[in-house]
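Missing here: one protein chain of the complex. Every other protein chain is in place.
Naming follows writing order (A, B, C, D, E, F and G), and every chain is counted from residue 1.
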């Protein structure tokens, strides 16, 4: 895997967002980040040589802070050279160190931590002064994807536009539900669902 | 204050980072954000007409979600027009709604939430799916300032450079302390401090 | 939805109690408020033009603080003009801001907050000094309905009477169960249930 | 004390709001309720025979659920006859039963519970279905006073008006602080405080 | 029910232990107290006129502090006259006031509180100085039955003997399991269970 | 110390209540048990040969479960022979094992556990089924003393009487404070205290 | 069982690691310790007379601190004579005293505590100064087995080697998963699992 990392380092067409997680058992929770990025027009890059056609891409790896500390160090240290703009890092358990250590090693690339379980929140958010990382709530990897989009949108209007479109459709949906509940009343609304 | 907000809206020389907090009693905690931004070369802009000479600037307001909801709405709605790139929002108490509501209203501008007290963490971090906000740990407004810098550094190499310089000096300091502790031993180290 | 709100504003026959919730997924929990109000003789008003015949009415909407902040603001600001006497507001998650923000915007109309999940209690109850809201326990929307009735009963003896009748039947039920358990013993009591 | 309660029962000029607390050591926390009610124009009634001239009045007692259960029962049972409209009940400790028991006994008079300590919140808020009580956050007796005012304001426009005036002055204060912080910057603002 | 309580008051053959619980939904948890008392030779007394032949008896009632405060008061006040020696009181929810209020009213009869849910522990155990109650852990009504036996055993050697016999059989059981696990090893032990 | 324990075993005039604590640093918290027992007419027995004249006595020892497990075992095993009726055992820390282990060893003598710190509550109360112990709240050693008195009062009317007298004086005190607060109002009451 | 313990005491071929647990219901959680030790080449010794051929062995017993305190004392006191090098002790509940008491009695043999449930962590880890015990996280008995191996590896290179081999295979596994996730992408990876 280190060899592959070296190879990527030299590649011009590197992904913009890196998604890493401590175990493949975190994949169900972390899938929200994929969904959000795809919602915003990003595509997953799986082949180092042949990047997807999409202007914006992301990649994903399993990296365990406690079981594969060397792999984590290599990933963090090469992130800047490989051109990543934001890293989304998720980990579970009470010692969810992957986001924190990656933020320290990949600095100054911004890292968004995703606590995969409720009990991971304290460990992810509790960085000491001088070591920045921002976090979303437990399991909210979808929001981490949106937040990564918000950062990239500072430079790229397409992403800004995609964020706004997503929001408009979201608000429309809530508004419609609200109107239906009001106009049908609770009994009518529930019948509709049945 | 609304009038002033309107005025700023038209101003070309708007700040890059907005710091808002729920009460002036939060200022001691939030001062870390000022310190971090100044460390990175930002200057505070206090006069709408006469911006400071620094290339990067920030501003600050007291805005209470529960006591002045209208002021909060105006601030959030005008943030994009006024050219803010990142908002750092701090609030205390168990219903620390200011960061969350500002993130919802100012969307898609990224908002970094600062829980001013330990008991504010849950309320700040707990956003529902579709409403992005990232948070730092309780009281870590200095890290929020660094994180704001990391976002702006995506576009601006000066800030990237300032972040790296800050980190180097931090690491040098820790290294020196470590060497002193080792070489003098605990008793010698403590004498030095006395 | 704003148009509809405007329309209601002018309507003479507005509801007495407004029930709002952050998502239609909160409906199962919030249904207790409907049950309590119906127990006290209130009827749901679903058609703005044609109110139900009942002397006391309530309405319901889905309003999300973080996904539809504008809708929330409109609802809160028009509550007084539309003649609402009490608002019951339920929200889930750790940033359950809907009750709090509505209490701030609809002030001085009393708002009873319903934390839809246990983890929502802190966020709902934790209002700062000067911003009143009272709350019931997690999921206790039925009690919120009774409390709304207690407020309206200050003015209306029919509701006071309905509250007393409900209480009498409740006490009778407990008394009967108690007597059965005592007289049959645990084994006899359980057989009865089987 | 029971004799006195009997006497009050017959008095026409009874207070509108009753403030009770589990111990006189709770008085520092509960003083906020006095302040809020006085802010709204209520006066304390201390002499059963000679009520104060103010249109709206309140009274206060120390009543311990666990040390003086009989006194609590008498207070709750006579509350309706004595003409109380709202009871504000504060208690500390982990078994803060006074608000809950008073709500059950004085029903259907609305009771606003004030947890005097953080650890009292669960005990105060946790009422079972069918036994209504609403609560404010730990120590927020000032808000309990405002909430009592909100209930009485359903009938009395003077109190509604007093609530609005209080709110306007509160918002003005926050706005002024906000403007000062912005215009002077953090250093100038702090100098002002020194 | 009050009439029945009066009747029991005059009865010579009253039970030694009273088991009360806040709701019949607590019966599954509270059944452990029945089991423990029966293990020690107590019998349930269900007919006031015709006590069981056993030397030691207990009774049970459903009594809700918040829904039937009067019934609770009658039960507590008549406990001494009716000859109860110990009361086991169980309640669920976060405001589990039944054990506490009964301890205050039935004083100086000892009351053993049983928190029916984990979240009831704080409310049950948190009595203020001067108002004694002792508690077992959440759901441990069996231990409450044993503890009631320990109190009665101060006077009655039969119960002391029954407690010792129960303990001996318990220790024998653990010893046998231990020997089996050791001698068969984990695989052999598990096969036995299969 | 074992020798002394042996000596006491043969003594006719043994104490009724044993107070043990994990460390002499617990003495400030545990002093409440001494106060309560003295309030009820118990006297401390310090000389094995020369018991005090009081009919009811107690003794005290420091016994550490983790630092002196043998001493704890000796104390628990000899408790029955030495004639103790109740043991009050206090311990601090998160592994507050002294009350639990003593309850297991001294069984079937009832043990009242006193968590010396808030963080000791779980460890003290959490006994498994079959191993009875009842507990008071953190730091409430005074109540443990009263509870010990309640157990002994099952047999001894003098203690029953002393418990009732204590309670009457307690209620009188609360009643007086309540009347003073009501009649003077909050301002008058506070002046009195000044 | 005491007889058996005596017998073992004289045996030359005693196990290196003792696994004890508070109840056979803890066996599912504690099985991880067996797995880890077997991974490292240890074998379970079930017959005192006929030890297995493996150079390194372990044994297991059920020992309850609260139900069989004497058995626990015998086990701890004989551990040194019987030649145990490390004890792994697991217990559940909030008063998980077995690891702590065993550490105190078997001292200076190192004891690794395994909290069988999340709620057992505080009780297991909270030893006072002077009474050493180290703990793993709730349920992590596999890691306790590895930690026992790490201690024994200080003396025995075979175990050191087995630890390294285990780690290498673990890292290889994570690396392979990581590569598969990256190269197939999330959709491809999930198909593979289906």
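The criterion applied here is as follows: a residue touches a chain if its C-beta (ideal position, glycine included) is under 8 Å from a C-beta of that chain, and two chains touch if they have at least 3 such contacts.
These figures come from a predicted structure and were not determined experimentally.
Enquirer: Given that one chain is not shown, what are the shown chains it touches?
Expert: Output: missing chain touches A, B, F, G.
Enquirer: Which one, A:18, A:130 or A:175, makes contact with the chain that was left out?
Expert: For the chain that is not drawn, the touching residue is A:130.
Enquirer: Which one touches the absent chain: A:52, A:69, A:83 or A:173?
Expert: Candidates A:52, A:69, A:83 or A:173; residue touching the omitted chain: A:69.
Enquirer: Residue-wise, where is subunit G in contact with the chain that is not depicted?
Expert: Residues of subunit G in touch with the missing chain: 32, 85, 107-110, 112, 121, 125-127, 129-137, 140, 142-144, 146-147, 149-155, 160, 163-164, 166-167, 170.
Enquirer: Can you list where subunit F touches the absent chain?
Expert: 1, 4, 23-24, 27, 31, 34, 44, 46-47, 59-64, 67-68, 71, 94
Enquirer: Considering the whole complex rather than only what is displayed, give the residues of subunit A touching the chain that is not shown.
Expert: 22-23, 64-67, 69, 73, 76, 93-97, 100-101, 103-105, 119, 122-128, 130-131
Definition applied: only the chains that are shown with their structure count from here on.
Enquirer: On the document's contact criterion, could you list the chains that touch subunit B and likewise touch subunit F?
Expert: Under the touch definition, subunit B and subunit F have D as mutual neighbours.
Enquirer: Let me have the rounded angstrom distance from the C-alpha centre of subunit A over to the C-alpha centre of subunit G, please.
Expert: Spacing between the chain centres: roughly 38 Å.
Enquirer: Approximately how many whole Å separate the CA-defined centres of subunit E and subunit F?
Expert: The answer is 22 Å.
Enquirer: Using the touch definition from the top, which residues of subunit C touch two or more other chains?
Expert: Answer for subunit C, listing residues that touch two or more other chains: 23, 64, 67, 94, 125-127, 130-131, 137, 170.
Enquirer: Chain touch graph shape: choose line, ring, star, complete or other and state it.
Expert: Drawn as a graph, the chains match no named shape, so other.
Enquirer: Give every touching pair of chains, nothing left out.
Expert: A-B, A-C, A-G, B-C, B-D, C-D, C-E, D-E, D-F, E-F, E-G, F-G
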